[in-house]
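All protein chains but one are shown in place.
All chains are identified by letter, namely A, B, C and D, in their written order; residue positions are counted from 1 within each chain.
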Amino acid sequence: MSFLELKDLRVHFPTDDGLVKSVDGLSFSLERGRTLGIVGESGSGKSVTSLGILGLHKGGRAKISGEIWLDGEELVSASAEHVRTLRGKKMAMIFQDPLSAMHPYYTVGAQIIEAYRIHNKVTKAVARKHAVDMLGRVGIPQPERRVDSYPHEFSGGMRQRAMIAMALSCDPELLIADEPTTALDVTVQAQILDLMRDLQQEFDSALIIITHDLGVVAELSDDILVMYGGKCIEYGTAEDIFERPEHPYTWGLLGSMPRLDRDRGDRLIPIKGTPPSLINIPSGCAFHPRCVYEDRTAGAARTDVPELLETEGGHLVRCHLPVEERRAIWENEIKPNLESV
Amino acid sequence: MTAPLDVSGSDATAAPDAVVEGSPAKAIQGRSLGQIAWLRLKRDKVALVGAGVVIFLILVAVFAPWIVSLIGHPPNDFNQDLISSETLAPKDGTGISGEHLFGVEPVNGRDIFSRVVYGARISLLIAFLATLLSVAIGTVLGVVAGYFGGWVDSVISKTMDVFLAFPILVFAIALAGVVPDDAFGLSGDALRVSLLVFIIGFFNWPYIGRIMRGQTLSLREREFVDAARSLGARGPYIIFREMLPNLVAPMLVYATLLIPTNILFEAALSFLGVGVRPPTATWGGMISEAVRFYSIPHFMFFPGMAIFITVLAFNLFGDGLRDALDPRAR
Amino acid sequence: MSAPEPLLSVQGLEKHFPVTKGLFKRQVGAVRAVDGLDFDVVKGETLGLVGESGCGKTTTGRLITRLLEPTGGKIVFEGTDISHMSQGGLRPLRRDMQMIFQDPYSSLNPRHTVGAIVGAPFRIQGVKTEHGTKKAVQDILELVGLNPEHYNRYPHEFSGGQRQRIGIARTLALKPKLIIADEPVSALDVSIQAQVVNLLEDIQNELDLTYVVIAHDLSVVRHISDRVAVMYLGKIVEIADSKSLYTSPMHPYTNALLSAVPIPDVRRRTERTRIRLQGDVPSPLNPPPACRFHTRCWKAQDICKQVEPPLSELATGHQVACHFPENARATQDTHPQDVVSQDAVPAEPGPAAD
Amino acid sequence: GGGGTPATSQSGSAAPDGGGAKPEFNAALTQVFNPSDKKGGILKFANAGDWDSLDPADTYYGYSWDFVRLYGRSLVMFKPAPGKDSSQLIPDLAESLGEPSDDAKTWTYKIREGVKFEDGTPITSKDVKYGVLRSLDKEVFPDGYTYFNDTLDLPKGYKGPYKSKGVNTDSAIETPDDRTIVFHLKQAYSGFDYFAQLPATIPVPEAKDTGAKYQEHIISSGPYKFDKNEIGKGFNLVRNENWDPATDPNRKALPDGYEVTVNVNADDIDNRLLSGDLHVDIAGTGAQPATLGRVLTDPTLKAGTDNPTITRLWYTSVNGNVAPLDNIDCRKAVQYAADKVAYQTAYGGEFSGGQIATSLLPPGIPGHKDINPYPSGSDGHGDPAKAKEHLTACGQPNGFETNIAYRAERPKEKAAAEALQQALGKVGIKLTLKPFPQADYFALYAGKPGYAKDNKLGLVVNGWGADWPDGYGFLQQIVDSRVIRDTGGSSNVSVRIPDVNKLLDQASLETDTAKREEIWGQIDQMVMDNAFVLPGLWAKSLLIRGKGVTNVYYSDAFGMYDYLNMGLE
Partner (left out) sequence: MVTYIIRRLVWAVAMLAIVSMITFGIFFLVPRLAGATSESLAARYVGRTAGVEEVKIAAERLGFNDPLIVQYGRFAKGIFVGAEYDYGPASEYCPAPCLGYSFISQLPVWPDLVNRLPVTFSLALGAAVIWLIAGVATGVLSALRRGSVFDRAAMTVALAGVSLPIFFTGIVSLVVFSYGRPFAVTAPGGTYTPFVSNPALWAYGMILPWITLAFLYAAGYARLTRSGMLETMNEDYIRTARAKGLKERVVVTKHGLRGALTPIVTIFGLDVGLLMGGAVLTESTFSLPGLGKYAIDAITNQDLPKVIGVTLLTAFFVVLANLVVDLLYAVVDPRVRLA
């Protein structure tokens, strides 16, 4: 069994307006030392998935089913208390907005020390030294001094580094980064991505990076999972997704992206419409109302939920279109448009 | 060049349907935020009960003379035949009967029911008018401070600070006490009511003012205000057309929540004997009289409950309104 | 081509926000948000303005539309100096100059219907249309790809992309000549972003518009701009036509910026070597002297700390403010990343001054 | 102040000397309840309000005059005995009652030998004189009475020892030696001993006088002295070691001390009295209405109470200065229209309110005659028909509008005003209620003729207790029109009848008691005939005897329990 394995994970929220099926039957697995990128539009269930793995929905209103296996342990059925002891130590998380994700009233050091001392019975002084170490490791200059700063005294990039230091303080084996760079400037984003790559190699942990920026995914990921409406619609290695994508939604994402290596005048190829409401997920293939090829499925897309099927070498796609047709469309209609000048 | 996917012309028209899919009919007339708040409010049973009671109380206050002429006795009429001359208590303990629904007062035997009913008039009238005054002053100054900023804001904000530093109750009692019975061309209940409205309203405006200032400040940061300015809109247009509609909701909520405070304030002043002059019935005044007859509990009970229920109803309604207008607060 | 009369000309534009302290609002310093900008915008073109957060892009946009009063410099629109014109005097000019805002949620008044929002320019400017305002508004809604029947709907009933379309419709109402767009797509999802970008391009062609597009996303800017200006700490460090800027950037900062952008291309990721800038943008409250980039620049020499490099034209239409520009005679056909990997990259990340 | 001879309703057989009364209703009215000579203990007193002043020169409350005797000795005092006996004057600091000259214009007292202040200095006649003189300064002591100002033959323009320092006042008071003091009056006054019992004759050592501040450090001449005195909170009295029982036949001085708390919630006082936490409600005005119901319905509790009639009249002044009340028929209409039973109820009904009054003089004052010039219908609820008649005679057949003033802090007066408003409303006389602060009621509002007239205060709710149980003490301040000052402050708000003034002068010259008492009756009749006063009720109060208190008895002179000789079991 893999280090991390999700089987048919479902996270549903009952609300006044109806049941929000934020994650609806998600399965994937991840090995130590590998990086999984999860991409998808806003509201596709990326954050809910990651919080689900950490067990942070427990005790809330969420209804969770399915299985999450982490290093041979099942977490969905495990007690909240047990999952808590794993958090921080076995698995850790980096959040998108480091300013709001850090407590404004405690120093950065105190927050790292706290994280460290939950799982390590050490004195404050030792923990503090460790915190200074960690800050240094993530590239914060003068860590002995900065350890006593408050989050608001840090710049955006430094905050995110501190956040990473906090997440890594207990050597977690699984690190989930939920949009770690979205709030940052490009130059800083590049620094952070480098840092994460280096650290992952150093710690040899499993890394899940969640983003809607395909560029970021391409930089870091070994495998990529594309989510739409709470489901995985395509999964494969980075090469699979960027070189041989098979799902129309993935094509749409690639087509929508303005690229630095493409010039003015090249028209973008957007996906029509807007992402679905998770309360009223469209029948059949959730993507069908926005899909240009929906008419080629003889109505199946409207009624039947397509299966997530392996096409080759671990490349999974959830689409009614026949494999050959998909490949043909990619090669002939889409790819030429994406190629630059 | 045109790619098969390049359908920007047509995609957009299809899009809205996806958005409104959840709503029942494809109504052309959109639902305003007010309507949405109303829908939300309709689901809040507790708030509706509060609203019901509030409306009921307003009707009671408005039709007090009519109600009293149907059931009960004039509020200031004595019924001393019901009073024991020894203990001064009603002969049968309370005097409650079909004639006197809430019984009669000790000593003079006035009908408690009609006094409570008439008390609603004073209470609600003062609370409403005072709230109106606070909201008017508070909104104008709050918006002016928030919109113009700079020294105008400084002056108004500091004024609010100063007002908030006053021991309002002491001040109100003292003021209500030093003003003689005929002043400013008014006399009797009219003078007392205006005086109380003025005092209560005037000392409460900074609360509304602060809220309005904050709201205005945050609205001013919203880009639609810049949008209007970049279209060449003038100050009044921005204040009245752009900001004010967004201020109505908080104004309404805080006004609704200020009313019960003002009812309590008025009751306190009447209780301390500086409210409307007797024999005009006020709830606070009745309680302060009833204190001397605490061994005759129904005398204190009915006006006490009247205050309680009224304030509670306004609070329930206000809370519900706030939740409905500001879903974040839920 | 003879240089056409610019539609908009910005000369030495400055905006300093005073920082006050104490009961008496003593001024103790100034945020030099914009500190001497010079550029022209020619009719029909799109100028992109890029830079990192806090470098003064938004301030520039708001200065041009005179939502802010400039501290210094000149803004000339269609030959009229509007830098210190009264709001009253500006009113008629506002028809010709419109702004698209970044946040589709805060830029539409939630209490107004779509009709009222898009009709506002007519009302504010007192413009009468042939078939009435409603017809005009519905025409514009159609133009930006919205259903005219949505006239009576409220903004909260629309998605982000649609809201942005409503915002765009509002700017188009009076058929302006110049549109300033401040991060028009940065709040939107990729798929929606593309719709809006395409829309902006379409209406530009259709209505013969001139754009100043502000963005921090270099890819978006590259996609829609004819010319691009790169800002750093309130100053323009490089301005050139899109192609030459992206293919042969001259300013080290531009270079670094370009190399930092992740490319969604797995094949290239291993080939690329990048320039990694250290640290963050310094505070505009206390900008470094002379060349503002010298604290993070790997090429910085003493002169950079003492003499401010002027913005000078080193190639046709390519101005740069640097003492040690790169690619000064670069060929046009090399790929930007290749260029970077070939000569600009130090083995170590730049020895930025700390 | 106040008191009176026992009223008809409560005359009982006096118990044999020394025999205690059984614990029953009215047990302490005419005899000593729980007599004892046991010493020791601390008596706890509480006051719902606060003293006007503890200074003998500045106090004008009956309870204060009752209490002041614990720390001050005046020349003469009322006899500490139950009921009617208490009206008798006996010498206190003086060896005997005053010796009048033949024309009753000069009164001489001799001070006892061996009396000392708390600091051990002997008390001389100069100290008594000084005490009286200082009380004349009404700017420093605004609360007090003006009997000495009005009657002593003072040098012209004399303003008391503070302002008229060094002025020779021998024309008014002479002190030929340290023990003798002689008072010279402007006019003959046969009842001067009543003046001599006033607290103003309590000696004050000039050296220790601090004017208005003296009340903080009073030098005791009685059996107790001040220990701790916090104005507004309370004070303690402890034994005065320099008080010699041999010089004082009247005081038992049983407890070791007194603890007095002021500004206590009135209902709380009643409850604590009933529970035994507290011994005396010092104000002596009776139980609160809430307690009333409780006490009267519970036989055991009722047995612990007394219900005397006191020499106090609750009434309403009818102000002839305000049209149309300048017309006697309009005034009479008011008299007839008034609902006397409601008036009585407003003050607490039969037991704690009092008995319906038909004229001014309470039954306990000598000279009282049973007259009822304006019968209030058959049931006491007023006679609207008669009232209408008089309204027509007055030219206001449909009634008229006027205002009624009352003291805002007094709920009973408010109730009375409301009762009148109700009753008069039935004949078309529309009253508007005008509450005024008690503190300024007479000084600024109702008692200030100009204000009252301008503000149409046609009716003024009022009340008066005799300063001492005698016609002069009861009537003079409320019927003599010469006490009315333009600057306000007098209790007489409405009675301006020259013939009444004449009768008063006549009475004070009259040395024959019977004739004098006859005159009081005439005055009463005359005021009633002119309808300037609407009598409400002659007050009664329901007093609660403290638990475990010895020597409890009702004093007619003070209209409450006598505090002088109480002790603890």
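Worth a mention:
Keep this in mind: a contact is a pair of C-beta atoms (placed from the backbone, for glycine too) under 8 Å apart; a residue touches a chain by one contact, two chains touch by 3 or more.
Treat the numbers as computed from the prediction; the structure is a model and nothing was measured.
Checked against the hidden chain, the listed residues D:D268, D:E389 or D:E518 yield one contact partner: D:D268. From the options B:A64, B:L196 or B:L264, the residue with contact to the chain not on display is B:L264. What chain D contributes to its contact with the hidden chain is residues 137-143, 146, 149, 162-163, 210-213, 230-233, 261, 263-265, 267-268, 271-272, 275, 277, 290, 408-409, 437-440, 442-444, 447, 485-490. Residues of chain A in touch with the missing chain: 51, 54, 56, 59, 84-89, 92-93, 95, 97, 100-105, 107, 114-115, 118-119, 150, 152, 163, 166-167.
Seen across the whole complex, the unshown chain contacts chain B at 158, 161-162, 164-167, 169-171, 173-175, 177-180, 183-184, 260, 264, 267-268, 271-272, 274, 284, 287-288, 291, 294-295, 297, 300, 304, 307-308, 311-312, 315-316, 319, 329.
As a convention for this text, only the chains that are shown with their structure count from here on.
Counting hops only between chains that touch, chain C reaches chain D in a minimum of 2. Here the chain at the heart of the shown protein, by mean C-alpha position, is B.
The mean-CA centres of chain B and chain C are about 49 angstrom from one another, to the nearest whole unit.
We define each chain's centre as the mean of its Cα atoms; on that basis chain A and chain D are separated by 92 Å.
In chain C, 159, 161-162, 195, 198 are the positions where the chain touches two or more neighbouring chains simultaneously. Counting partners per residue, chain B has 6, 8, 11-12, 15, 18-19 as the residues that reach two or more other chains. In the complex of the two chains, the chain B residues touching chain C come out as 6, 8-9, 11-13, 15-16, 18-20, 28-33, 36, 221-224, 226-234, 237, 242, 245-246, 248. Considering their complex, residues 41-42, 141, 155-158, 185-191, 193-194, 212-219, 238-239, 242-243, 252-264, 266-272, 274-275 of chain A touch chain C.
Across the complex, chain C meets chain A through its residues 52-53, 159, 161-162, 189-195, 197-198, 201, 216-220, 222-226, 242-243, 246, 256-267, 269, 274, 276-278, 280-281, 335-337, 354.
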